[in-house]
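Of the protein chains in this complex, one is absent; all others appear in place.
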Amino acid sequence: MSSVVLLLSCRDRPGIVAGVAGWVSAIGGNIIDAQQHTDAQDEMFFQRVQFTPPLGSALTDLESQFAAVAIELGLTYRFCSLPYRPRTAILVSKHLHCLGDLLSRAHLHDASIDVQLVVSNHVDAAEMCGMFRRPFVHLPVEATANGRSTQEQRLAMELDSHDLDLVILARYMLVLPSNIVRPWFGRMINIHHSFLPSFVGANPYRQAHDRGVKVIGATAHYVSEVLDEGPIIAQDVTRVTHRDDVQELSRRGRDLETLVLANAIRAHVEHRVLVVGNRTVVFE
Amino acid sequence: MSSVVLLLSCRDRPGIVAGVAGWVSAIGGNIIDAQQHTDAQDEMFFQRVQFTPPLGSALTDLESQFAAVAIELGLTYRFCSLPYRPRTAILVSKHLHCLGDLLSRAHLHDASIDVQLVVSNHVDAAEMCGMFRRPFVHLPVEATANGRSTQEQRLAMELDSHDLDLVILARYMLVLPSNIVRPWFGRMINIHHSFLPSFVGANPYRQAHDRGVKVIGATAHYVSEVLDEGPIIAQDVTRVTHRDDVQELSRRGRDLETLVLANAIRAHVEHRVLVVGNRTVVFE
Amino acid sequence: MSSVVLLLSCRDRPGIVAGVAGWVSAIGGNIIDAQQHTDAQDEMFFQRVQFTPPLGSALTDLESQFAAVAIELGLTYRFCSLPYRPRTAILVSKHLHCLGDLLSRAHLHDASIDVQLVVSNHVDAAEMCGMFRRPFVHLPVEATANGRSTQEQRLAMELDSHDLDLVILARYMLVLPSNIVRPWFGRMINIHHSFLPSFVGANPYRQAHDRGVKVIGATAHYVSEVLDEGPIIAQDVTRVTHRDDVQELSRRGRDLETLVLANAIRAHVEHRVLVVGNRTVVFE
Partner (left out) sequence: MSSVVLLLSCRDRPGIVAGVAGWVSAIGGNIIDAQQHTDAQDEMFFQRVQFTPPLGSALTDLESQFAAVAIELGLTYRFCSLPYRPRTAILVSKHLHCLGDLLSRAHLHDASIDVQLVVSNHVDAAEMCGMFRRPFVHLPVEATANGRSTQEQRLAMELDSHDLDLVILARYMLVLPSNIVRPWFGRMINIHHSFLPSFVGANPYRQAHDRGVKVIGATAHYVSEVLDEGPIIAQDVTRVTHRDDVQELSRRGRDLETLVLANAIRAHVEHRVLVVGNRTVVFE
């Protein structure tokens, strides 16, 4: 553990910054970075404080030492350590550009994720997983009455059995049921291939083409129980023209999706994201 | 008239480019710029040909000379002349940034529009119109049973009585009825303060804030009978963060709206826009 | 005065955030926003703290009350008040788009500057100043041996005689001598029509065209004694293609210049800019 991140939120009131900074100072920590955000409309205060803890102090020590301050100031908070390299499952279907990018980044130490397994309803990803020596689990949907629910049960078991910290839906084209999504809220990131809330659901590039938009986008968000409605972590866009047919929109979108997902994951593993209702505070 | 623009569309088939270029060559014209677009899915062909006509030839001459070619190739087409400086009405409510920008550009010869009148349901724009010596017409909505329809009738009369070529809705906050919109299709441009199709209707910045998007946009489109559904001419976007409240989104959006509207008008007056169903081809 | 901004810098060391926040808390102030930046390489710390002061306290009171903290922590600092509406001179030559935009924004209360005078070596801006009822001073360069130095002396006198807080070079095409520039360092903002450090000096769009770049830019910076070398406040860029000749680059660049200058001025008047050597920290 090289540094500690304290993420907190509370009703806005005077004295929070001083209280928190004073506590870090009092325990012998040194603040490396502090960012705050005040939501004037909702009268809420949010802060991310990154500090070097005193030698030998554990996260649990800090938490118990901080409890009194937190109660006094009415804080909701959590402590996290850096560097963080979450045990991660990547779910994917047939489009492999995000998977390839994440495996390549992890290989080059450019993404701080420890890919424990890759799960897919198709076999296409098997070869790439072999190349990067990552375990691949094929969970096809059988064409039977309860093929889908059986597959979902097996998926839930896979996710449960690997002591995972993070699940990434890297163009996984099946909608997950609430019972899978719910326990992972805030730790399951999806990349949607449109500029949400435009073009929810299937075939967003087709929808974009039919509407004749001049800009397309991609959105990475925490998965919630309502499809494509979870808190947005990152979005980006690129200009398109009438020359771009659906296939070309998809091709250009792939580069967008890849980058937006990578950026969202980076924000997550650096403990820079606070979920606030259905929105996020993403510190820089 | 320094040059002529021929805008055409037809079912795709061999020989169109050669046929059109051959005709221009045959009448002694010189092609300055030619752009084409083939929509493979719909099997349609679109072209914009800009050429210097032979000395002394009028637009009507060219049209009649071209008729035989057009019939042979099955073309839908129109001829336009450049430079073009349409007689324009600007409709506005209380937000005056687009109006100020357009008047300033027109004054500096950076927007090729001849502003014949500015119409508003509020008085706020009167002062700026005075400064730029443009006629201002105040059409308030009276708080009576038929106040709205009376205002709409007066507006329709204003638009009819000035021999206008173009109507610009520069943040005009009243929805226009079909009978006003219909005759102006393809010649009435609206700026909507969101990245359509996200956030149709009222208060798009409030909607954007509540959804927690990380990018906001603005959209200029030809007005059709369905609110915010007309063919998009231009869009642009800018990144935002959790720090930006609704007021700040609106402020940043103003600069976007101003630029997107100016760019759409430029494309229109340069005869670079072809409406295709509910989409546009915008040549460069 | 609705709030106070404290801008400070110092060698990085533990306890600064706590010390400053504790002081604000102790005098009964309430921190609205606090942003900090640590430059690990140079071991420097920078902070912007915006707070509501206790009722009735003047800037000078705060400064004297803070002196002991500042000495203890080794801080360089200044206090500023918000809202701030600096008495401003705008210098301009023949290109008037930035001037028109700034006057229009000031008129619409979208730029917090109080334009005391507009100075130009050409007469072109006179009409626009008349429209916006802003004093215009024509300082032509006479075609005599010492025409340029005479004009510079008159300019220096104009700048000295209006109790100005800010000077904006809004496409003023004459290089200012050091004796004029020096006293205004940190309060004189220039817009350069290229993405500095590319294309220093004259005709940057011509230079950009000749180099065949695919992106052009604009740069707003504090003016220093070395031409186009001062600390950069804001930059933005736009894509171009081989289709864009020098004239079109200039046209597209105008919109860039206008926006970049407006954004730099906004950062300046909101006391969000700290100059650090030849760089800036621009808080959000």
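Here the chain labels run A, B and C in written order, and each chain numbers its own residues starting at 1.
Following the convention adopted for this analysis, a residue touches a chain if its C-beta (ideal position, glycine included) is under 8 Å from a C-beta of that chain, and two chains touch if they have at least 3 such contacts.
Computed from a predicted structure; not experimentally measured.
> Determine which one of C:P53, C:P86 or C:G217 touches the chain that has been left out.
For the chain that is not drawn, the touching residue is C:G217.
> Tell me which residue among B:G22, B:G74 or B:P183 touches the hidden chain in the full complex.
Counting the whole complex, the residue in contact with the absent chain is B:G22.
> In the complete complex, which positions of subunit A touch the hidden chain?
96-97, 100-101, 104, 107-108, 110, 128, 131-132, 241, 243, 251, 254-255, 259, 262, 284
> Residues on subunit C that touch the omitted chain in the whole complex?
Counting over the whole complex, subunit C touches the hidden chain at residues 37, 39-41, 195-199, 210-215, 217, 231-237, 241-243, 245-246, 276, 278-282.
> Over the whole complex, note the residues of subunit B touching the chain we left out.
14-15, 17-18, 21-22, 24-25, 29-36, 38
The rule we apply is simple: only the chains that are shown with their structure count from here on.
> Please state whether the interface between subunit A and subunit C is built from the same residues or different ones, using more than half shared residue numbers as the mark of same.
same
> Counting only Cα atoms for the centres, state how far subunit A is from subunit C in Å.
Each chain reduced to its C-alpha mean, subunit A and subunit C end up 38 Å apart.
> Mind pulling the residue numbers of subunit B that touch at least two other chains?
Each of 241, 243 in subunit B touches at least two other chains.
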